[in-house]
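Please see the structure below; I have some questions.
What you see is the complex with one protein chain gone and the rest in place.
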Amino acid sequence: MTKPLSGVVPPVVTPLHEDRSFDAVSLTRSVDRMIEAGVDGLFLLGSSGEVVFSTDKRRYEILEAGIAATKGRVPVLAGIIDTETERMIEHGLIAKEQGADAIVATAPFYALGGPAEVEANFRAIREEVDLPLYAYDIPVCVHTKLDVQMLVRLGEEGVLSGVKDSSGDDVSFRRLILANERAGHPLRLLTGHEVVVDGTYLGGGDGSVPGLGNVDPYSYVQQWKAAQEGDWERVARIQDYLTRLFEIVFAPKGVTGFGAGAGAFKTALWLLGVFESNQMPRPVKALEGENVEAIRTILIETGLLQG
Amino acid sequence: MTKPLSGVVPPVVTPLHEDRSFDAVSLTRSVDRMIEAGVDGLFLLGSSGEVVFSTDKRRYEILEAGIAATKGRVPVLAGIIDTETERMIEHGLIAKEQGADAIVATAPFYALGGPAEVEANFRAIREEVDLPLYAYDIPVCVHTKLDVQMLVRLGEEGVLSGVKDSSGDDVSFRRLILANERAGHPLRLLTGHEVVVDGTYLGGGDGSVPGLGNVDPYSYVQQWKAAQEGDWERVARIQDYLTRLFEIVFAPKGVTGFGAGAGAFKTALWLLGVFESNQMPRPVKALEGENVEAIRTILIETGLLQG
Amino acid sequence: MTKPLSGVVPPVVTPLHEDRSFDAVSLTRSVDRMIEAGVDGLFLLGSSGEVVFSTDKRRYEILEAGIAATKGRVPVLAGIIDTETERMIEHGLIAKEQGADAIVATAPFYALGGPAEVEANFRAIREEVDLPLYAYDIPVCVHTKLDVQMLVRLGEEGVLSGVKDSSGDDVSFRRLILANERAGHPLRLLTGHEVVVDGTYLGGGDGSVPGLGNVDPYSYVQQWKAAQEGDWERVARIQDYLTRLFEIVFAPKGVTGFGAGAGAFKTALWLLGVFESNQMPRPVKALEGENVEAIRTILIETGLLQG
Partner (left out) sequence: MTKPLSGVVPPVVTPLHEDRSFDAVSLTRSVDRMIEAGVDGLFLLGSSGEVVFSTDKRRYEILEAGIAATKGRVPVLAGIIDTETERMIEHGLIAKEQGADAIVATAPFYALGGPAEVEANFRAIREEVDLPLYAYDIPVCVHTKLDVQMLVRLGEEGVLSGVKDSSGDDVSFRRLILANERAGHPLRLLTGHEVVVDGTYLGGGDGSVPGLGNVDPYSYVQQWKAAQEGDWERVARIQDYLTRLFEIVFAPKGVTGFGAGAGAFKTALWLLGVFESNQMPRPVKALEGENVEAIRTILIETGLLQG
């Protein structure tokens, strides 16, 4: 990456065929749609890109197709999410080989550890894989919150290039923004929370990584532009609209977590004609029946879909 | 309360003498200082007002002194925080007798329950105590997150008049703001998180309940005014300053939770000459030595205290 | 208490009339029934004794009636459960005045703290209230796990006389038993988990505090006697029976926590003719309809009730 990452960097949702094979055609269509809307980068193999559901073979298939579809128009970040260091490094080396511009790693998970292991993990990855490294702060999945001071220290030392914050801890994120500023802004700080992007931009964040940006990339791009122009009322009103649209993830009944969240994104993309199916990876069921209709209703009410 | 609550409503920190008796003189000084700075209301007996540390006798002593000091200049909200319904109602009836303008209750805690008990609790309180009732959403203390739809429903039915959100879940709070708007704005929505007030105002929140507002009420009032004028850059820059000031709660070493948070507020108020001591209620120790110095340094760096 | 506490010490469930007033007659009947079955002590105002649901007035009413019903036949432990130190001390002083033989306190709760506050809390209570003090380890309610080494240290210093372990952490409890033994057995160690009493006795525990002992005190007493005689097969078979009986707390549908647990105990005592009603304190609803029938079925299947 020749210039610092800023703006809107959606985590790319992975389309499947009905038989659960990977649908590269739909992925290409979705990538094109996002780049044409003006996004500033793409994050492949993130949580909503079903990285942990995919075998290694599938991961590399997705990454290959995603990089090919991007055609160098925007930088590509590749998730190397896995339980522990050696496994993450292995994914990182392959991502580099495949042409990713940067890699994204979480704290280790499953095995119990402490801050020493978290820091050693990022250091080891950076040492072994010659790509900019972003830390992905997602305690709801890995059950570890990344420490503000550790992040800034690793930024200053060149171990980390940025942070994707999906911690849900906006107090901590605000403190990180200020601590990063005091340190000379070594880290690019992106929020992963779709509905508080306005506050993040106002507070000095460098961008966003909104899963919902797969569904409506255009509005996130407009919001970023409004923020660059200091038109904060417009930033907030676009956020209001996007927050209403985000209700698609709360609409499904009897489904929780990834099945509801990524399931809603896939279903919306299918209803919008971007994906050919809303199929989900095992052991998750695709949304169906009334849950699909509830999402359709929201898409119509927000004007994304014709009634 | 004759008009809807808006703006800055600090939760009043409770001063103690060295011997841990209640210091009504310092409380009056602090209340005067906040009202003169322009705050829009005061919240007595909140978490940082040491409600759960105080015997019933002490609670009513604090409430009496606080209401007397306020002299009707701004509305007074009284915390009726306790484990379960009958105990909360008892506090509510006394708060009404003492002249509080509204009461504030959390979900029940200690005993395990579910959403039905949470809703029944608010309904029972409202039925028994003839005062506007605010819900206090503070899962870190009560281990229950208040549900967005329940809150709006209780607002529409007149059970709840507003919400103090200390949930740390800004996604949920943003959804609450929008759902409340759609319902005709029955609830007054105030954030309890000192460092994300700018984003809350931009997103449509009605005000804030910042513990840090005891230390610097003036800046929070200026921030609210800037928000009313739509000067969002100024709102954000004041937030940056307040976020730096808020570092006083992270400065103490070897202390966590209430001892660090309320302890830092008390220590700052003591260093600023508002409180006569930074004494804490049992079993918590007052901050001392280097921890006091670390707070003094931040007060000097932020310009609140002369170096 | 003239001799060390051992054996079966049920936490006494509190009966209410339909109108939610306290039913001292049923309490006396239940206390008599337990003492006649041979229990070794009674624990009033525990979690299942609805201590946190009761106003102070109600608490003292329950304690007075419970002590009167006991008539000195067995020692009475009184729960002084409340959020923080001063409030617990206040309850402790009244419990002493009312004639309790010992008091039981948890770690402080609601406000966030650390190990220093937990230890200071027990020390302050013991200093102010001249009664043997038992620590109640119940992280599911207070969100703090009591540390093994702290407990033994406070035992050696005479601050604590024993521990009621409802931590659900049997690894920790086993370590506590051994550490206590090495220290000369200063603490009486009682398990609060109804269905693992056999393992606790085999591992060297001093007794049990089973809520289910309200429903079938006789079997818990027989189990303790069998353990004293080293008849471990019998201990285990009685445990199997009691575990089947304990299914009453999992039988209610659509109810969780206290409403299901204490609700099932109350419903069983009502069906057995010990209580006159299964009424619950606000905001909890009494079990009804199919949930009552599910409990009746289990009572019949286990032979406690005639079909």
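All chains are identified by letter, namely A, B and C, in their written order; residue positions are counted from 1 within each chain.
As a convention for this text, a contact is a pair of C-beta atoms (placed from the backbone, for glycine too) under 8 Å apart; a residue touches a chain by one contact, two chains touch by 3 or more.
Bear in mind the structure is a predicted one, so any value in this text is a computation, not a measurement.
Chemist: Determine which of the presented chains are touched by the chain that is not presented, and list them.
Modeler: A, C
Chemist: One chain is left out of this view; which of A:His17, A:Arg87, A:Lys145 or A:Arg296 touches it in the full complex?
Modeler: Selected residue, touching the omitted chain: A:Arg87.
Chemist: For the chain not shown, which residue from C:Thr144, C:Thr200, C:Gln223 or C:Asn291 touches it across the whole complex?
Modeler: Missing-chain contact among the listed residues: C:Thr200.
Chemist: For a quick check of understanding: of A:Ser30, A:Ser54, A:Thr70 or A:Ser172, which residue touches the chain that isn't displayed?
Modeler: Residue touching the absent chain, from the options given: A:Ser54.
Chemist: Provide the residue numbers of chain C that touch the chain removed from this figure.
Modeler: Chain C touches the missing chain through residues 168-171, 174-175, 178, 193-196, 198-200, 202-204, 230, 232-233, 235-236, 239-240, 243-244, 246-247, 250.
Chemist: Mind pulling the chain A residues that touch the left-out chain?
Modeler: Residues 47, 52-56, 58, 81-87, 90, 108-114, 116-118, 120-121, 123-124, 140-143, 255-259, 261, 281-285 of chain A touch the chain absent from view.
What we mean here is this: only the chains that are shown with their structure count from here on.
Chemist: If each protein chain is taken as a node and each touching pair as an edge, is the resulting graph a line, ring, star, complete or other?
Modeler: Looks like a simple chain-to-chain line, open at both ends.
Chemist: Name the two chains that are joined by the greatest number of C-beta pairs in contact.
Modeler: Comparing chain pairs, contacts are most numerous for B-C.
Chemist: Work out per-chain C-alpha centres and flag the one nearest the whole-protein C-alpha centre.
Modeler: Smallest centre-to-centre distance to the global C-alpha mean: chain B.
Chemist: Quick check on chain B: which residues sit in contact with 2+ other chains?
Modeler: Not one residue in chain B touches at least two other chains.
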